[in-house]
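A single protein chain has been omitted; all remaining protein chains appear in their positions.
So, chain A:
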Amino acid sequence: MKKIVFVLTVLIAFGMQAQTPEERGLKIAKAAEQADLGFKSSMVNLKMTLKNKNGQTSQRSLTTKTLELTEDGDKSLIVFNSPKDVKGTSTLTFTHKVGSDDQWLFLPSIKRVKRISSNNKSGPFVGSEFAYEDLSSQEVEKYKYKFLEEKGSLLVVEQDPVDPKSGYTRRLVTYNKDKGYRLERVEFYDRKNALLKTLVYSEYKLYKKKFWRASRFVMKNHQSKKETILEFSDYNFDVNLSDEDFTQVALKRS
């Protein structure tokens, strides 16, 4: 009798905790979002190296500013520093939790701001192996989740994009729950559900004792054998950027 009671208690205890993999996946994504909450704004320099199958490389350098928003997606501003012929070109993006993002581009050659009205977020970002959707703000609402497995402190969650125009059927995202749910690696599966790319984050640094930021992203395309490396430097969390720094006027100034 005692045994039965014990078993029942255990079962109930588990039952209380029991959640579907979908729920657990969503919970993890929310926890990750929560953990990164409150950085307000940041600025970072970025060097992008494109490599083709034969090892030929090509480089671009950019500066990215991000403004944290809670009620809607983050705002970001990217300025190109090189190659020379696109120096000063900048993009302003308002990500939205629901619906397609807004994007403007300032072209210094004609001194005009152009709005890109396109639902296409799945194309390669400046010829790299990163799609725009890989780099934009990772809003929880943009995916459906399913928890897959736990390996030590690592949690693997499958994420299915909500946007039908996404280039992916799913992504397998590995979170590190002991390090503020930071991302360790992402595997991208293309529309026919074949492994397309793997992104590995490394050289993490902890800023302000709370915000984990990787200094190095390596994206490998398994199908084209091309590779793109992002190197981040000079993270600045004290820039105190505000909404005014993320307007079309600011875009022209940058």
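Methods note: a contact is a pair of C-beta atoms (placed from the backbone, for glycine too) under 8 Å apart; a residue touches a chain by one contact, two chains touch by 3 or more; residues count from 1.
FYI, contacts and distances are computed from a predicted model.
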item	value
Which of "Benzoyl-CoA 2,3-epoxidase subunit BoxB", "MMPL family transporter", "Phosphate transport system permease protein PstA" or "Carbon-monoxide dehydrogenase medium subunit" matches, in UniProt, the chain that is not displayed	"MMPL family transporter"
Identified contact with the non-displayed chain, of A:98, A:162, A:194 or A:249	A:194
Options A:38, A:83 or A:99, residue touching the unrepresented chain	A:83
Given A:19, A:52, A:153 or A:242, the one touching the chain that is not displayed	A:52
For chain A, residues in touch with the removed chain	50-54, 56-58, 80, 83-86, 89, 91, 103, 105, 107-110, 112-127, 131-132, 165-167, 190-192, 194, 223-224, 226
